[in-house]
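A single protein chain has been removed from this complex, and every other one stays in its place.
So that you can tell them apart, the chains are marked A and B in the order they are listed, and the count of residues begins at 1 in each.
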Amino acid sequence: MRKKNLLALGLAAVLLGGLFAGCGNGAATETTTTNDTTTEEADSTDQEEPADTTNGEQINLRFSWWGGESRHEATLAVIEAFEAEHPNITITPEFSSIDGYAARLTTQFASRTAPDIIQVETGLGSEYQRQGVLKNLSETDFDFSNFDESFLEIAKFGTDSYWAIPTGMGGSALIVNQDLADAAGVPITEPHEWEDWFEWGRLVREYDPEAYLLSASTPLAYAFIIRAMARQMTGEAIVDRDFNLTLTEAQFEEIFDFIRRLYEEEVAAPASYLAPFGEQLQQDPNWVAGRYVAAMGYSSSIEVFTAAAPDVTFANGRLPLLPDRANDGWVTEPPQFIGIYYYSEHPEEAAKFLNFFFNNAESVRTLGLVRSIPPTAFAQEIIEGEGLLDPLMMESVEISLSYNGFSDGGPTTSAEVRAILESAFEDIAFGTLTPADAAARTVQQIEDFIAANSN
Amino acid sequence: MSRKAKKTTKEIIMYIVLIIIGLFMIYPLIWMFFSSFKTNEEIFGSVALLPQMFSLEPFIHGWTSAGGLTYATFFRNSFVMVVPTTIFTVLSSTLVAYGFARFHFRGKKLAFAILLSTLMLPNAIVIIPRYTIFNSLGVLDGYGAFYLMSILACYPFFVYMLVQFMRGIPTDLDESAYIDGCGTFKTLTLILLPILKPALFSAGLFQFLWTYNDYFNSLIFIHSVSRFTATMALRLSLDAESVVNWGSVMAMSFLVVLPLVILFFVCQKYFVDGIATTGLKG
Partner (left out) sequence: MKKRKYSKRDNKAFLYLSPWIIGMLLLQIFPFLTSFYYSLTDYNPVSRDINFIGLQNYIQLFTRDVEFFQSLRATILYTVYTVPAKIIMSLLIAILLNKGRKGIGILRTIYYLPSLFGGSVAVAILWRVIFMDQGLVNSVISMFGIGTISFFGDPRFALPTLSSLEVWQFGSSMVMYLAALKQVPQSLYEAADIDGASKIAQFFKITIPQISPIIFFTIIMQTIVALQNFTSAFIITNGGPVRSTYMLGLKLFNDGFNFFRMGYASATSWVIFILVLGFTLIMFGTSRFWVHYGDKA
């Protein structure tokens, strides 16, 4: 009997022992797996070279970003080049897809374990700044002199300092199927007004009953229409930086009524048809077959959208305007930001890396267009010299800039306000709410958001 | 019609029904395989199952695509993470389930209620405090978090599952063993475990599968790409702003699910291969 007791006890002990073995295993895999990474190879070979700035101390920085294949490869190559030049600094790449990216960052912020260098979603830039997780870049050695000052306003988030670096230039874009536009007789590549869409929509339906003027899937179209129209009405972002709602309920209703007509008059393809594709317009077989005159999107999505329909000739549409407007109101925004974590232990080294990333000709050449059109004239020249500049993408940036573009960046682009607007758009597109009801709900939800955030 | 012929007809109909339903079950795997060879246009623009041409290119491209690392690393990571986690889970859950199923002690009801309660909160909400704990224990960015959870029986699903299976076994069996002088541990290993074999195999299979397929916990607990599992790697190159080579994604998805198919096929006979209980309970 006794013996059996001891046996059970022993097993429990083994289990507990396994607990530590488990941790040990974790450490063991750490050393074995790191050999595979391109980046960590550099640090083993460079040990003996003299460190150039700090007193021989090895510094490790973590850099997290999301993206696709080409972005990963180019970014890793720049990291490798940087490590070769700075043997005392290693950079651990933490890249992934966008799925769960923000959630992971939230968890890391909560435990103060976020990476030193962070790629930030455009809309979240001002949120992160407000919540104190971004380093003030004006206090670091990051060199902004290559950047266009007016574009850089975006990175100030309404303060006097720079908090993040725009990774590229971009803006709202209307991507036009030139063949279909010409055939249906729709001059959408010329300057025009919102109201013109209704007549054109009719022309397209007459020309081809299977075609529509617009592919307006909710996640892309709500920002395109609601934010731009609101700014043309008031000249302001919907919720300004001081957390004031600038749009009246009546103005919301006016915008929402426009959206209702788009769907009712068959200017836009049915919402229920497009909903399953979400932002992934390129997965819609009607897009692949060229059955839309235009799609709403961002200049950074042009490459993906056009690549999906290789038989179609594409052009940039002009952006629609209100006849009576406070300003042209179109949005120019970087596709994302890169910033330094406020609690990073090595902000100076991080800034050094970012200088290398943005202001070094070789890096710029390596990165090409993986984060859209580069944000500096200096980099654009290099890219153009290499013949890498996508003329369609470049033109779309120029168009959105010419329409008085500046960023809504602030509470309007926070995930929560985005969700409120998107949800209103969807309710109208599906006809589940009248424009008046949607306007009333939107105002109530934004007021709740404001109450929860301004204290 | 003779009785035998009638029975055979019945069998044949049964097979036909099973196979027709089976086609619905297997279709995705077949689709995934053939989609590997398709262009993006074919995948999204047509409903045809067969690709226009076959080439190994998507597999080769997909295998190496993720930033200098190959799926050899990711597969190895998956197994380094999943195999110990599965073994630890089955071991610890069995012991704990035994403690609950075959002993009476004060506070048992409360303890069991706590066990079940920890199942009832959504994972997303406990992940931040849990992350903080793992951070202070220093087991982040590796598989330590998973090992720790499994050693400490922190997957109440399996504990509860095994409790139910044990409670389905008549106590007469282990009581007589106990009277015969077997200790509690020997009763567990000699009497209960052989009967529980199908249950243990299914618990192990589930844990293997769920850990292998896990994306969110892995993404939160593992930062370095060199430690990513195959499931995490599948999403590495998905991006709305760059052209995704879906053929390669399908090819790798197919490869990633393949070990699970094989594992299940090899294990399936054990689910029904226990020592049948004798009619002690009558």
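Here, a contact is a pair of C-beta atoms (placed from the backbone, for glycine too) under 8 Å apart; a residue touches a chain by one contact, two chains touch by 3 or more.
This is a predicted model, so every value here is computed, not measured.
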| item | value |
| --- | --- |
| Candidate in contact with the missing chain, chosen from B:81, B:195 or B:240 | B:195 |
| Per the touch definition above, residue among B:80, B:159, B:222 or B:240 touching the missing chain | B:159 |
| In chain A, positions touching the absent partner | 5, 8-9, 12, 15-16, 102-103, 106-107, 109-110, 127-128, 130-133, 218, 270-278, 283, 285, 414-416, 419, 423, 426-427, 430, 432, 441, 444, 448, 452 |
| Contact set of chain B toward the excluded chain (per top definition) | 11, 14-15, 18-19, 21-22, 24-26, 28-29, 31-32, 35, 43-44, 47, 92, 95-96, 98-105, 108, 111, 114-130, 133, 148-149, 151-154, 157, 159-161, 164-172, 175, 178, 184, 195, 198-199, 201-202, 205-206, 209-210, 213-215, 231, 234-235, 238, 246, 249-250, 253-254, 256-257, 260-261, 264-265, 268-269, 271-274, 276-282 |
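Please note the rule applied: only the chains that are shown with their structure count from here on.
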| item | value |
| --- | --- |
| Whole-Å separation of chain centres (CA-atom averages), chain A against chain B | 35 |
| Residues of chain A touching chain B in the complex | 1, 3-5, 7-8, 11-12, 15, 18-19, 22-23, 25-27, 29-30, 33-34, 36-38, 40, 62, 64, 66-73, 76, 92-100, 103-104, 106-107, 110-111, 113, 115, 279-280, 282-285, 288-289, 300-301, 303-304, 307-308, 310, 335, 370, 372 |
| Of chain B, residues touching chain A in the complex | 40-41, 44-46, 65-69, 73, 76-77, 80, 84, 88, 91-92, 95, 127-128, 131-132, 135, 137-144, 147-148, 151-152, 181-186, 215-216, 219-220, 223-227, 232, 235-245 |
